[in-house]
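Let's turn to chain A:
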Amino acid sequence: MTEVSIEQLTKDYGTHRAVAGISVRIRDGEFISLLGPSGCGKTTTLKMIAGFEDVSSGAIRFDGRDVVNVPAERRDIGMVFQNYALFPHMTVAGNLAFGLEMRKVPKVQMQERIARVLDMVQLTSHADRYPRQLSGGQQQRVALARALVIEPKILLLDEPLANLDAKLREEMRVFIRDIQRRVGITTVYVTHDQAEAMTMSDRVVVMFGGRIAQCGSPSDIYEKPSSIEVAQFVGQVNLMTMVVEERLADDRVRLSGPLGEAVVPNPHALRKGERVTVALRPEAIDISVTGPGQSATVLSSHYSGSLMDYRLQLADGSRIDVQTFPRQRFAEGDSVHVHAPADRYWLLEDAE
Partner candidate 1 sequence: AGKSLVVPTLGGAWEQFWRTELAPAFTAKSGAAVTLDTGNGRVWSANLRAAGVAKPPYSFLMTNEAFANSLRKEGFFEKLDLSKLPNYADLYPLAKKTDGWGAIAMVSPIGLAYRTDMVKTPPKGWKDLWTNPEFKGRIGLYNFANTAGKMELMLFSKLFGKDQYDVDAGFKALEKLGPIIQADFNLSTGIASGEFVVAPFDFGEVARLRKQGLPIDVIIPEEGMLMFDQTLNILANAPEKELAYEYANFMLSPEAQALLMKQFYVSPTNSKVVVPADLKADVPISGAQMDNILTWDWDFMNSKQGELAEVWAKTVK
Partner candidate 2 sequence: MTTGSSHRHAPLLLIAPAAILLFVFLVLPYLSIVVMSFRTPGQGSPYGEGYTLANYARFFGDSFYLGQIANTLMIGFICTLACLLLGFPVAWQLARGTSRLRGLAYGVVLSPLLVGIVIRSYGWTILLGNNGVINRSLMGLGLIDRPLGLMYNTLGIVIALTHVFLPFMILPIMSAIQGIDPSLESAARSLGASRATIIRRIILPLSMPGIQAGCILTFVLSLSAYVTPSLIGGSKVKTMAVSVVDALVDTFQWPFGSALALGLAVTGGVIVVLFSRFTRMTWKAN
(Lines give C-alpha, C1' and ligand atoms only; values in the text may rest on other atoms or scores of the structure.)
Protein backbone atom coordinates (compact mmCIF):
# COMPACT_ATOMS: atom_id res chain seq x y z
CA MET A 1 0.00 0.00 0.00
CA THR A 2 3.06 2.16 0.03
CA GLU A 3 5.59 3.19 -2.54
CA VAL A 4 9.07 3.37 -1.10
CA SER A 5 11.51 5.52 -2.91
CA ILE A 6 15.14 5.82 -1.96
CA GLU A 7 17.36 8.51 -3.32
CA GLN A 8 21.11 8.68 -3.06
CA LEU A 9 20.98 6.89 0.26
CA THR A 10 24.35 6.83 2.00
CA LYS A 11 25.55 5.49 5.31
CA ASP A 12 28.98 6.00 6.80
CA TYR A 13 30.28 4.16 9.84
CA GLY A 14 33.15 6.40 10.80
CA THR A 15 35.33 6.32 7.72
CA HIS A 16 33.74 3.18 6.38
CA ARG A 17 31.05 3.81 3.79
CA ALA A 18 28.63 0.93 4.17
CA VAL A 19 26.04 2.22 1.70
CA ALA A 20 27.20 4.55 -1.04
CA GLY A 21 24.41 6.51 -2.62
CA ILE A 22 21.83 3.99 -3.75
CA SER A 23 18.61 4.96 -5.44
CA VAL A 24 15.69 2.71 -6.13
CA ARG A 25 11.96 3.13 -6.34
CA ILE A 26 9.93 0.27 -4.95
CA ARG A 27 6.41 0.28 -6.26
CA ASP A 28 3.36 -0.12 -4.14
CA GLY A 29 2.95 -3.81 -3.32
CA GLU A 30 6.10 -4.78 -5.12
CA PHE A 31 8.33 -7.57 -3.89
CA ILE A 32 11.93 -6.65 -4.32
CA SER A 33 15.00 -8.62 -3.30
CA LEU A 34 18.34 -7.27 -2.23
CA LEU A 35 21.04 -9.62 -3.31
CA GLY A 36 24.71 -9.19 -2.75
CA PRO A 37 27.80 -10.57 -1.13
CA SER A 38 28.28 -10.57 2.61
CA GLY A 39 29.00 -7.10 3.93
CA CYS A 40 27.73 -5.24 0.87
CA GLY A 41 25.30 -3.13 2.90
CA LYS A 42 22.01 -5.01 2.66
CA THR A 43 21.21 -4.99 6.35
CA THR A 44 22.30 -1.38 6.64
CA THR A 45 19.96 -0.38 3.83
CA LEU A 46 17.10 -2.23 5.44
CA LYS A 47 17.75 -0.63 8.80
CA MET A 48 17.73 2.80 7.24
CA ILE A 49 14.41 2.13 5.56
CA ALA A 50 13.07 0.92 8.90
CA GLY A 51 14.47 3.91 10.73
CA PHE A 52 16.95 2.14 13.03
CA GLU A 53 20.04 3.66 11.55
CA ASP A 54 20.54 7.33 10.97
CA VAL A 55 20.88 8.24 7.35
CA SER A 56 24.21 9.87 6.57
CA SER A 57 22.80 11.49 3.46
CA GLY A 58 20.07 10.93 0.92
CA ALA A 59 16.32 10.59 1.21
CA ILE A 60 13.78 7.91 1.94
CA ARG A 61 10.20 8.59 0.90
CA PHE A 62 7.08 6.60 1.64
CA ASP A 63 4.42 7.58 -0.87
CA GLY A 64 6.37 10.72 -1.62
CA ARG A 65 6.60 11.83 2.00
CA ASP A 66 10.11 12.14 3.41
CA VAL A 67 10.31 9.82 6.44
CA VAL A 68 13.88 10.44 7.52
CA ASN A 69 12.59 12.16 10.63
CA VAL A 70 9.69 9.83 11.26
CA PRO A 71 10.53 7.48 14.14
CA ALA A 72 10.56 3.80 13.31
CA GLU A 73 7.50 3.01 15.37
CA ARG A 74 5.38 5.26 13.19
CA ARG A 75 6.50 3.92 9.85
CA ASP A 76 4.19 0.89 9.96
CA ILE A 77 6.86 -1.57 9.00
CA GLY A 78 7.36 -5.18 9.88
CA MET A 79 10.89 -6.43 10.10
CA VAL A 80 12.65 -9.72 10.48
CA PHE A 81 16.05 -9.10 11.98
CA GLN A 82 19.03 -11.06 10.83
CA ASN A 83 19.71 -12.03 14.45
CA TYR A 84 15.97 -12.45 15.18
CA ALA A 85 15.85 -10.04 18.15
CA LEU A 86 13.12 -12.07 19.84
CA PHE A 87 11.94 -10.78 23.20
CA PRO A 88 13.55 -13.25 25.59
CA HIS A 89 11.07 -12.61 28.36
CA MET A 90 8.00 -13.39 26.31
CA THR A 91 6.72 -16.68 25.05
CA VAL A 92 6.35 -17.33 21.37
CA ALA A 93 2.72 -16.28 21.60
CA GLY A 94 3.72 -13.22 23.59
CA ASN A 95 6.22 -12.20 20.96
CA LEU A 96 3.54 -12.46 18.31
CA ALA A 97 0.95 -10.66 20.40
CA PHE A 98 3.20 -7.68 21.01
CA GLY A 99 2.76 -6.01 17.66
CA LEU A 100 -0.96 -6.68 17.64
CA GLU A 101 -1.32 -5.13 21.07
CA MET A 102 0.44 -2.05 19.79
CA ARG A 103 -2.20 -1.91 17.08
CA LYS A 104 -4.96 -2.42 19.63
CA VAL A 105 -6.33 -5.45 17.86
CA PRO A 106 -9.23 -6.90 19.88
CA LYS A 107 -8.33 -9.89 22.00
CA VAL A 108 -10.35 -12.51 20.16
CA GLN A 109 -9.19 -11.45 16.76
CA MET A 110 -5.68 -11.30 18.05
CA GLN A 111 -5.69 -14.88 19.25
CA GLU A 112 -7.13 -16.01 16.01
CA ARG A 113 -4.50 -14.24 13.96
CA ILE A 114 -1.71 -15.56 16.15
CA ALA A 115 -3.06 -19.07 15.90
CA ARG A 116 -3.24 -18.84 12.13
CA VAL A 117 0.27 -17.56 11.69
CA LEU A 118 1.69 -20.02 14.21
CA ASP A 119 0.06 -22.76 12.26
CA MET A 120 1.65 -21.51 9.08
CA VAL A 121 5.14 -21.49 10.58
CA GLN A 122 4.42 -24.87 12.18
CA LEU A 123 5.00 -23.81 15.74
CA THR A 124 1.51 -24.17 17.18
CA SER A 125 2.75 -26.66 19.74
CA HIS A 126 5.52 -24.28 20.78
CA ALA A 127 3.29 -21.28 21.49
CA ASP A 128 4.10 -21.26 25.20
CA ARG A 129 7.82 -21.79 24.93
CA TYR A 130 10.37 -19.09 25.55
CA PRO A 131 12.81 -18.26 22.77
CA ARG A 132 15.72 -19.82 24.63
CA GLN A 133 13.87 -23.15 24.53
CA LEU A 134 13.73 -23.16 20.77
CA SER A 135 16.13 -24.37 18.13
CA GLY A 136 17.75 -21.88 15.78
CA GLY A 137 15.32 -22.51 12.97
CA GLN A 138 12.35 -22.34 15.28
CA GLN A 139 13.52 -18.97 16.53
CA GLN A 140 13.84 -17.74 13.01
CA ARG A 141 10.30 -18.80 12.27
CA VAL A 142 9.06 -16.93 15.32
CA ALA A 143 10.83 -13.83 14.05
CA LEU A 144 9.16 -14.27 10.70
CA ALA A 145 5.76 -14.87 12.24
CA ARG A 146 6.12 -11.82 14.46
CA ALA A 147 6.71 -9.56 11.49
CA LEU A 148 3.99 -11.11 9.36
CA VAL A 149 1.22 -11.28 11.91
CA ILE A 150 0.90 -7.52 12.06
CA GLU A 151 0.41 -7.31 8.28
CA PRO A 152 2.29 -4.04 7.98
CA LYS A 153 2.38 -1.74 5.00
CA ILE A 154 6.03 -2.40 4.41
CA LEU A 155 7.80 -5.62 5.12
CA LEU A 156 11.54 -5.76 5.55
CA LEU A 157 12.95 -9.26 5.70
CA ASP A 158 16.61 -9.77 6.48
CA GLU A 159 17.52 -13.30 5.47
CA PRO A 160 14.41 -14.67 7.13
CA LEU A 161 14.89 -18.24 5.98
CA ALA A 162 18.65 -18.64 6.33
CA ASN A 163 18.37 -21.28 9.01
CA LEU A 164 15.62 -23.39 7.52
CA ASP A 165 15.83 -26.53 5.50
CA ALA A 166 14.77 -26.58 1.87
CA LYS A 167 11.37 -28.02 2.46
CA LEU A 168 10.41 -25.58 5.16
CA ARG A 169 11.90 -22.74 3.16
CA GLU A 170 9.74 -23.61 0.26
CA GLU A 171 6.66 -23.60 2.47
CA MET A 172 7.66 -20.35 4.12
CA ARG A 173 8.24 -18.72 0.78
CA VAL A 174 4.75 -19.60 -0.29
CA PHE A 175 3.43 -18.29 3.00
CA ILE A 176 5.29 -15.00 2.73
CA ARG A 177 4.26 -14.49 -0.87
CA ASP A 178 0.73 -15.32 0.05
CA ILE A 179 0.34 -12.73 2.80
CA GLN A 180 2.33 -10.23 0.79
CA ARG A 181 0.04 -10.53 -2.23
CA ARG A 182 -3.16 -10.74 -0.24
CA VAL A 183 -2.46 -7.64 1.84
CA GLY A 184 -0.47 -5.95 -0.90
CA ILE A 185 2.58 -5.33 1.24
CA THR A 186 5.54 -3.56 -0.27
CA THR A 187 8.37 -5.92 0.54
CA VAL A 188 12.13 -5.69 0.62
CA TYR A 189 13.68 -9.07 0.96
CA VAL A 190 17.32 -9.58 1.77
CA THR A 191 18.73 -12.93 0.90
CA HIS A 192 22.01 -14.50 0.05
CA ASP A 193 20.26 -17.22 -1.88
CA GLN A 194 20.12 -16.36 -5.56
CA ALA A 195 17.58 -19.00 -6.37
CA GLU A 196 15.33 -17.65 -3.67
CA ALA A 197 15.65 -14.12 -4.95
CA MET A 198 14.89 -15.30 -8.46
CA THR A 199 11.87 -17.31 -7.48
CA MET A 200 10.18 -14.84 -5.24
CA SER A 201 10.85 -11.39 -6.52
CA ASP A 202 9.24 -9.02 -8.91
CA ARG A 203 12.58 -7.34 -9.20
CA VAL A 204 16.05 -8.05 -7.89
CA VAL A 205 18.56 -5.45 -6.80
CA VAL A 206 22.15 -6.66 -6.86
CA MET A 207 24.48 -4.73 -4.60
CA PHE A 208 28.24 -4.69 -4.41
CA GLY A 209 30.23 -2.73 -1.88
CA GLY A 210 27.37 -0.42 -0.99
CA ARG A 211 26.36 0.33 -4.57
CA ILE A 212 23.69 -1.02 -6.84
CA ALA A 213 25.26 -3.07 -9.59
CA GLN A 214 22.08 -4.03 -11.36
CA CYS A 215 18.38 -3.78 -10.82
CA GLY A 216 15.94 -5.73 -12.90
CA SER A 217 13.64 -8.68 -13.25
CA PRO A 218 14.99 -12.04 -12.12
CA SER A 219 15.52 -13.35 -15.64
CA ASP A 220 17.24 -10.12 -16.71
CA ILE A 221 19.63 -10.45 -13.82
CA TYR A 222 20.36 -14.05 -14.57
CA GLU A 223 20.42 -14.01 -18.27
CA LYS A 224 21.47 -10.48 -19.03
CA PRO A 225 23.89 -9.58 -16.25
CA SER A 226 25.31 -6.10 -16.56
CA SER A 227 28.82 -7.07 -15.55
CA ILE A 228 31.12 -9.97 -14.97
CA GLU A 229 30.64 -9.56 -11.26
CA VAL A 230 26.90 -9.77 -11.45
CA ALA A 231 27.11 -12.70 -13.81
CA GLN A 232 29.40 -14.53 -11.45
CA PHE A 233 27.46 -13.61 -8.37
CA VAL A 234 24.04 -14.83 -9.43
CA GLY A 235 25.20 -18.21 -10.55
CA GLN A 236 28.05 -20.11 -12.04
CA VAL A 237 29.24 -18.80 -15.33
CA ASN A 238 31.81 -19.53 -18.01
CA LEU A 239 33.55 -16.42 -19.29
CA MET A 240 34.90 -16.72 -22.76
CA THR A 241 36.70 -14.49 -25.13
CA MET A 242 35.13 -14.49 -28.57
CA VAL A 243 35.81 -12.66 -31.77
CA VAL A 244 33.29 -10.65 -33.73
CA GLU A 245 32.74 -12.37 -37.03
CA GLU A 246 29.94 -10.43 -38.60
CA ARG A 247 27.36 -7.74 -37.89
CA LEU A 248 23.92 -9.04 -38.51
CA ALA A 249 21.02 -7.10 -39.89
CA ASP A 250 18.88 -6.81 -36.75
CA ASP A 251 21.56 -5.01 -34.73
CA ARG A 252 23.17 -8.19 -33.57
CA VAL A 253 26.57 -9.70 -34.12
CA ARG A 254 27.81 -13.16 -34.77
CA LEU A 255 30.78 -14.24 -32.70
CA SER A 256 33.05 -17.22 -32.84
CA GLY A 257 34.85 -18.89 -29.98
CA PRO A 258 36.12 -22.16 -28.61
CA LEU A 259 32.65 -23.71 -28.34
CA GLY A 260 31.42 -22.57 -31.72
CA GLU A 261 29.31 -19.66 -32.78
CA ALA A 262 27.20 -17.23 -30.87
CA VAL A 263 24.70 -14.58 -31.83
CA VAL A 264 24.28 -11.70 -29.36
CA PRO A 265 22.84 -8.18 -29.37
CA ASN A 266 25.30 -5.47 -30.32
CA PRO A 267 24.69 -2.33 -28.28
CA HIS A 268 28.26 -1.08 -28.58
CA ALA A 269 28.49 -1.13 -32.33
CA LEU A 270 31.18 -3.75 -32.28
CA ARG A 271 33.17 -4.29 -35.42
CA LYS A 272 34.39 -7.37 -37.05
CA GLY A 273 37.59 -8.72 -35.52
CA GLU A 274 37.03 -7.14 -32.10
CA ARG A 275 37.51 -9.42 -29.11
CA VAL A 276 34.75 -9.48 -26.54
CA THR A 277 33.91 -11.33 -23.33
CA VAL A 278 30.75 -13.33 -23.24
CA ALA A 279 29.03 -15.29 -20.50
CA LEU A 280 27.71 -18.79 -20.86
CA ARG A 281 25.94 -20.56 -18.02
CA PRO A 282 27.08 -24.12 -17.27
CA GLU A 283 23.55 -25.45 -17.61
CA ALA A 284 23.21 -23.86 -21.06
CA ILE A 285 25.78 -26.29 -22.38
CA ASP A 286 24.77 -29.69 -23.68
CA ILE A 287 27.08 -32.55 -22.96
CA SER A 288 27.00 -35.85 -24.77
CA VAL A 289 29.23 -38.71 -25.70
CA THR A 290 28.69 -38.55 -29.39
CA GLY A 291 28.23 -34.93 -30.25
CA PRO A 292 27.32 -32.53 -31.72
CA GLY A 293 29.88 -29.96 -30.64
CA GLN A 294 33.51 -29.67 -29.65
CA SER A 295 35.25 -32.56 -28.05
CA ALA A 296 36.38 -32.22 -24.47
CA THR A 297 37.77 -34.24 -21.57
CA VAL A 298 36.19 -34.53 -18.12
CA LEU A 299 38.59 -33.09 -15.54
CA SER A 300 36.44 -33.50 -12.46
CA SER A 301 32.91 -34.10 -11.45
CA HIS A 302 30.86 -33.05 -8.49
CA TYR A 303 27.69 -34.59 -7.16
CA SER A 304 25.09 -32.57 -5.32
CA GLY A 305 21.97 -34.70 -5.34
CA SER A 306 19.80 -33.27 -8.02
CA LEU A 307 22.65 -31.97 -10.14
CA MET A 308 26.06 -32.92 -11.48
CA ASP A 309 28.80 -30.38 -12.03
CA TYR A 310 31.57 -31.16 -14.44
CA ARG A 311 34.71 -29.35 -15.26
CA LEU A 312 35.87 -30.02 -18.79
CA GLN A 313 38.97 -29.24 -20.79
CA LEU A 314 38.51 -28.28 -24.41
CA ALA A 315 40.86 -29.16 -27.21
CA ASP A 316 42.48 -25.71 -27.05
CA GLY A 317 43.28 -26.21 -23.35
CA SER A 318 40.63 -23.85 -22.00
CA ARG A 319 38.33 -25.06 -19.26
CA ILE A 320 34.61 -24.83 -18.92
CA ASP A 321 32.05 -25.78 -16.31
CA VAL A 322 28.99 -27.72 -17.32
CA GLN A 323 25.98 -28.66 -15.26
CA THR A 324 23.67 -31.56 -15.99
CA PHE A 325 21.22 -33.81 -14.27
CA PRO A 326 22.76 -36.85 -12.64
CA ARG A 327 21.21 -39.24 -15.08
CA GLN A 328 24.04 -38.14 -17.36
CA ARG A 329 27.09 -39.42 -15.57
CA PHE A 330 30.64 -39.25 -16.76
CA ALA A 331 33.82 -40.22 -15.06
CA GLU A 332 37.07 -38.29 -14.88
CA GLY A 333 39.01 -38.65 -18.08
CA ASP A 334 35.98 -39.49 -20.21
CA SER A 335 35.87 -37.96 -23.67
CA VAL A 336 32.71 -36.04 -24.34
CA HIS A 337 31.30 -33.48 -26.71
CA VAL A 338 29.94 -30.13 -25.69
CA HIS A 339 27.75 -27.74 -27.56
CA ALA A 340 25.87 -24.54 -26.76
CA PRO A 341 23.06 -23.03 -28.80
CA ALA A 342 24.12 -19.76 -30.40
CA ASP A 343 21.42 -17.75 -28.58
CA ARG A 344 22.47 -18.81 -25.06
CA TYR A 345 25.48 -16.53 -24.94
CA TRP A 346 25.42 -13.07 -23.34
CA LEU A 347 27.72 -10.23 -24.20
CA LEU A 348 29.07 -8.53 -21.09
CA GLU A 349 28.96 -4.78 -21.34
CA ASP A 350 31.93 -3.86 -19.26
CA ALA A 351 34.18 -6.39 -20.79
CA GLU A 352 36.24 -4.82 -23.51
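Regarding candidate selection, all candidates are chains of the complex that A comes from, given by their letters.
Keep this in mind: contacts are C-beta pairs under 8 Å (C-beta built on N, C-alpha and C of every residue); 3 or more make two chains touch, one makes a residue touch a chain; residues count from 1.
Computed from a predicted structure; not experimentally measured.
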Pick from 1 or 2, the complex member that touches chain A: 2
Chain A to candidate 2 touching residues, read off their complex: 47, 50-52, 71-74, 76-79, 81, 83, 85-89, 98-99, 102-103, 130, 146-147, 150, 156
